[in-house]
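With one protein chain held back, the other chains of the complex are shown just where they sit.
Chain nomenclature is as follows: A and B, assigned in order of appearance, with residue numbering initiated at 1 for each chain independently.
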Amino acid sequence: MTNYDIAAIRDLVARRRPRHALESAFYTSPEIFAADMDAIFNRHWLYVAVECEVPEPGDALAVDIGKSSVIIVRGDDAQVRAFHNVCRHRGARLLPPGPALVGNLVCPYHAWTYGLDGALKFAEHMGDGFDRACLGLRPVALRSMAGLLFVCLSDDPPDDIDDVVRQMEPYLAPHDLKNTRVAHTADLIEYGNWKLVLENNRECYHCMPNHPELTIPLFAYGFGFAPEELSAEDLAQAERYETLRRTSHDRWEAAGLPSRLIEHLDDRPTGFRTERLPLDGSGESQTMDTMAACRVPLGTLRDKAAGGLHFWTQPNAWHHFMGDHVVTFSVIPLDEGRTLVRTKWLVHKDAVEGRDYDLENLTSVWNATNRQDADLVEMTQRGVADPAYVPGPYSPHTEGLVEKFMEWYLARLKAHLG
Amino acid sequence: MTNYDIAAIRDLVARRRPRHALESAFYTSPEIFAADMDAIFNRHWLYVAVECEVPEPGDALAVDIGKSSVIIVRGDDAQVRAFHNVCRHRGARLLPPGPALVGNLVCPYHAWTYGLDGALKFAEHMGDGFDRACLGLRPVALRSMAGLLFVCLSDDPPDDIDDVVRQMEPYLAPHDLKNTRVAHTADLIEYGNWKLVLENNRECYHCMPNHPELTIPLFAYGFGFAPEELSAEDLAQAERYETLRRTSHDRWEAAGLPSRLIEHLDDRPTGFRTERLPLDGSGESQTMDTMAACRVPLGTLRDKAAGGLHFWTQPNAWHHFMGDHVVTFSVIPLDEGRTLVRTKWLVHKDAVEGRDYDLENLTSVWNATNRQDADLVEMTQRGVADPAYVPGPYSPHTEGLVEKFMEWYLARLKAHLG
Partner (left out) sequence: MTNYDIAAIRDLVARRRPRHALESAFYTSPEIFAADMDAIFNRHWLYVAVECEVPEPGDALAVDIGKSSVIIVRGDDAQVRAFHNVCRHRGARLLPPGPALVGNLVCPYHAWTYGLDGALKFAEHMGDGFDRACLGLRPVALRSMAGLLFVCLSDDPPDDIDDVVRQMEPYLAPHDLKNTRVAHTADLIEYGNWKLVLENNRECYHCMPNHPELTIPLFAYGFGFAPEELSAEDLAQAERYETLRRTSHDRWEAAGLPSRLIEHLDDRPTGFRTERLPLDGSGESQTMDTMAACRVPLGTLRDKAAGGLHFWTQPNAWHHFMGDHVVTFSVIPLDEGRTLVRTKWLVHKDAVEGRDYDLENLTSVWNATNRQDADLVEMTQRGVADPAYVPGPYSPHTEGLVEKFMEWYLARLKAHLG
């Protein structure tokens, strides 16, 4: 009934070769997957939804996270709360995954009825000694970060979330997430371990050979390169980018848009990173023509060339905030070899499809990029499961942030295993 | 190669909180599932078929029970016997699941040929020292209870079956199962542990919110309620039912139909319960209009309003015997999270579809009810697998028989684990 051998995992952590990919077991063992769920996903802040998905009292959203399921619901007092989606009677799920509009939370099995604050209001036939007060829904820690909703399944969530919120809100606020809506959601199951999905996201070494669409708006040299290897022409490109980044930062910050790099990936429980990055071409948006996909600007943004604010959190999210739309990604492990990547495209809540934006144009870059990344993750999952696999070295120039993710992961795992 | 940790399961059994649902592991652990198969399904009497399914010599039926498979076959001496569906040579299955008409039981692989009494009659090329006598099919214990066929996979089956047969035959005999035939079989895979399927069957707390069809013939208050919670109107209903039950029992018993409750759910290996219950409306049958679905009455029953005799056995069956038809249910665990529920509708063997009964009318209440129960079981399986699940209390008024099932289950498991 124990799920994993702690000593064996500790040994694997201890013998990890720095700046190298992990050994096979980290990606393929059901035991380490169970440990990851305990140590990482059940004890850290997870990005799961956007506040605008529950705009009114009674709006609810059930989100599955592995074997867990969380109900996010806006109460009659306009507060958003989160609860475990498990009835306190015999355990039935109260809501299926997805959105719902509810008066109370009524269990489908025997109709135990909970208020939007989680209290058990009514349970039939339970007899005299029955104490409703002890049987409310179990709450889940929830934080809204300028409209991005994070939950933590632990009863003792990392308290550094306050500092992340404090640092990030000035960056995110101008995009005014509360006045957006979800224009499109895409759920993609990638056939690889969740860590391969994250590693893939934490470098652009693979962008040039794989992402013809994404590298239209994104600069190829934005995430590192070996200067000694570049041709004169490529070096000129890299310098052009560096200059653009500097001048853009100055311009944006002067206009009240915080833009400079903040990086705390491996020095705290809630690892994060942000920076506003210039985009190529018109500089407006991550689209095939680099122009804004939506005519209605977000929030207070009037500079159409607002670039793309990237915001990463560990263990499970990344986002791109642009002047016209936002793309958010959340990663939900399914088992040691399958991971759900959920992508949401947000536009201003008043934007009308067909009139203000074309859905295909809005979503095409990231739909294509996700598909390409899913293929890479699957090829890598198969390769690392091969008995002949030997972890190879990370590039010091292009995979430094992969290494930071790994350092964070191993430190968090170690902290949990003791 | 050991399949489960006996000490760990013993601890889980010992710490069970009385009158509460079980802990998650009982529903989700492959180890406890293996223990359940050993302790419960391989050592108790299982209802698997009806004698009328093998009416003539040479009629056979293969039934899969988990990894086991049993052949039920009527011999040339008209006796029904059961054998393990495993060739004594290299182990091939002799028959695929389902009915067959056979002269001998001939293995499809190398044509070893067994008589209908299980003896190995013929095996080619086995040479001189070959002793056929030791290589007959392995018998399986079989009992017919007024036409309901029970098997026990153990070599040492519980002998209390004799007493169950003795007590039950007077109840079942009037329906004359031997002169019925199967009008319809429905196999439904429910995505939940077999114990959730049984718990669901052992209470009607969930009937009002979930079974609009079943609660036409069945009384809402037939399986318990909290009197102090009922309105004056509901109390009147409950009293009407109680009076009807008493007067019906008197009338039926006077007419030679044993009807009063016998309950031995938790005090013996072969737990069972029976009672003839009045039905609402015309009182005839579990149909949408409460009228008999089949014009040809069963057996000696001439009182059309014969109610519904319910008969439960542990671990795996329940049945409803009415004046015009019988519905039988058998539960076959597939793995810790999937369970087969096989429903058979029996009518008089002379009844002709289209003339004497309409199949849709005959089956609609229980097809709908099964589908609803399958959904509830699946929602509950997901909920109890959630790390946030905490077993809640059973209702003292409506879940007493669920508690008896659990007491039986835990006692049987403990008896096996020692």
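Here, contacts are C-beta pairs under 8 Å (C-beta built on N, C-alpha and C of every residue); 3 or more make two chains touch, one makes a residue touch a chain.
Since the structure is predicted, the reported quantities are computational estimates derived from the model, not experimental observations.
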* Pick from A:121, A:268, A:397 or A:414: which residue touches the chain that isn't shown? -> A:397
* Go through chain A and note every residue touching the omitted chain. => 5, 8-9, 12, 21, 25, 29, 31, 199, 205-206, 208-210, 224-226, 228-229, 375-376, 379-380, 382-398
* Asked: In the whole complex, what residues of chain B lie against the chain that is missing from view?
  -> 1, 42, 67-69, 84-93, 96, 108-111, 124-128, 130, 135, 138, 153
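The working rule: only the chains that are shown with their structure count from here on.
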* Would you kindly tell me how far, in whole Å, the mean C-alpha position of chain B lies from that of chain A? => 48
